[in-house]
Structure formats: structure tokens, C-alpha cells
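All protein chains of the complex are present and in place, except for one that has been dropped.
Coming up: chain A.
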Amino acid sequence: MTSPSRSCCPSCPETVQPASGPVQEIRTTDSRITLADRLDHFLARFGVNRMGHRVEPGLYRLGNPTEDSPVFVSANYTLSFDALRSALSGRDGYILVLDTLGINVWCAAGKGTFGTDEIVRRIALTGLESVVRHRTLIVPQLGAPGVSAHEVLRRSRFEVEYGPVRASDLPEYLALGRATPDMRRVRFPAVDRLVLAPMELVHAALPTVAGAIVLYLLAGLPAALGAVAAVLAGTVLFPALLPFIPTRDFSTKGLILGGIVALPFSAAFFVETAASGWAGVLAAFAPLLLMPPVTAYLALNFTGSTPFTSRTGVKREIFRYVPFMAGMAVLGAALAAVLGTAHLLGAV
């Protein structure tokens, strides 16, 4: 077994000579989350420089590990890496960071970049065999869709031990030497749902502002506010209320939520145009036809951010509800156009 060579100064990376292959460096990290890290997390949550929140792939030393210290595997996305190292505060170990192109463990595993090939490759590149005496890797459980434990063992002689879903459970996991059933279950609590809202909002912001301006010019402030409300309902209210809205399908949940949000606008339009008789009733229908499909479409898109929607189910939702949403939106737009024209002609 080759011992790691000492570095010349604290800031220089230490190097090891693997059993074969090129010299690899071991970087050093710690468990402190600095202000700069928090700023990075904030920007990542808002989708600023979305693909730029990366750490260098490779092997990291945490604390003062020995050749018997555990090896944890992570993605090279700062949020994933920082969640792991902060959960290991006060402990010694190694972190093997895979090159997942700056994507979190769960998404990268689904895409295959957090996977068997990359683990085997990274073990060889870092010379891990010569750094630790044991042959065990602790891989986050949500990396399992991309990792074949028996293939990793066959190809690298390292055994994959799946850790808990949440990095915060690692101390208990290490103390127990195993994961409890609760640690193995994925949850999606309010805080996890709400941290995703900024990204959803950023995605929808530009078209929403453009649409609101057009609606303001064509139909006035209430119409513009209606557009903003429908988008906020789909991007912020929906994640917040997800488990409390009836039905399992995201589309129908979104239609229900959008319908509720549209009710005050419907009432306002009715009151505003009630004197016009039939036009007041039709005006009340316009928000009910236009706002729910907007909210429902955004709600449907939230499937990609959740840890429990299957591809089969999402596909079924798309074919079932998107045509219905489109029909509602077209009907609502046609109704609004008729009312607008009648208004311009002085008929209402």
C-alpha cells in the first residue's frame, strides 16, 4: 500500500501515487458553510448561472482522515457537495466527487452521469485503492438509479453501501451502521417544495411580464393582475399546497387551484360589467376559462421537480389534460376577444 505523500504547504494539494496510472491530487475541504457558499446556494436556487455551481471532481480530504476512514460519494453540484460536507461536521473522511456536469445526485443518477461508469472511472483516476485500506463506498441512496452496486464491485473491487436519502441523516446512519426504513424513504416536505419555487418563478417570469403588459394595454389592470395571479398560483402556491389539493394528478390539482384563484377575478369582472346583462355573465366566465389552464400547465411542469412522478404517469397526464387545457385557453381567449371588441364598439 502506498502512503500519501505530504504536501509542501497547507494550501498545496497533497498527492498520492496510485498503484497504476497518473499522479492524482487530493483536495482539502471542511464542513463550514461560508457566506460565499450561501450566496452560491441562493443564486443556484434562482437559476442564476444554472450550470455553473460546480466543485472540481476528484477526491477530497475532510478533517484528518486515515486509511480506514469512510469514503463518501457525491456529485459536483455545490448544493449536493455542501449538504454532504456540512452533515459530516466534526468527522474525518474522504469525499469522492463525481463529474455530474454540475447536476445534483438525483437528477444526475436519472441521466446516468452519476453512475457506475463514472464511479469506476473516478476510483481509478484518484488512485483511491492506494489511499484507503478498506473497499467500501458510501453512496447516497438517491444515486441508486444510476449506480449498479454489483457492477461497481465487479469492475473496481469497491463495495457500494447505500447511505440514507438525506445527508442530514448521515451522523445517525454512521452511528447505527445502517439506515433505518425511515432514512430510506424519500419525503417532500414543505421546505423542500418551497425552495424550488424561485426556480419555477424565474422560468415563468419573462413570459408572465410580457403577457401582463399586453393584457394591461388590451383589457386593463384586472386582466394583467389575473395573469400574474395565475402564474403565482402555479409556481408558488402549487408547491406550497401540493399535498393538500385533492386528486393525485398534477393537472387536475392545478385546474382546481387555478379555478379557486380565478373566482375573485370572475366576481370582479361580473360586478364591473353587470349592467350590461349577458356581457357581465360572459365576462365572469373569461377568467374561469383562462386562468386554470395556465396554473394547471405550470403545475404539470412541476412533476420534474418532485421525487414521486413516474414517466408513464406524466405521459398519461400530458395526453389526458393538455388538450383540455388548450381548449379551455382558446375558448377563454375567444370569449375575451369578443367582449373586448364589443367594449370597443360600445355594445357593453
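Rule of thumb we're sticking to: a contact is a pair of C-beta atoms (placed from the backbone, for glycine too) under 8 Å apart; a residue touches a chain by one contact, two chains touch by 3 or more; residues count from 1.
In the analysis below, contacts and distances are computed from a predicted model.
Asks: Between "Transketolase", "ABC transporter permease", "4Fe-4S ferredoxin-type domain-containing protein" or "NADH-quinone oxidoreductase subunit C", which matches the UniProt record of the unshown chain?
Replies: Spelling it out: the chain absent from the display is recorded in UniProt as "4Fe-4S ferredoxin-type domain-containing protein".
Asks: Among A:I26, A:A108, A:A212 or A:L257, exactly one should touch the missing chain; which is it?
Replies: A:A108
Asks: Write the list of chain A residues that the hidden chain touches.
Replies: The list for chain A reads 41, 44-45, 47, 50-51, 77, 79-80, 82-83, 100-101, 103-111, 113, 140-142, 144-150, 162, 165-166, 179, 181, 184-186, 192, 195-196, 199, 246-250, 252, 300-301, 303-318, 320, 322.
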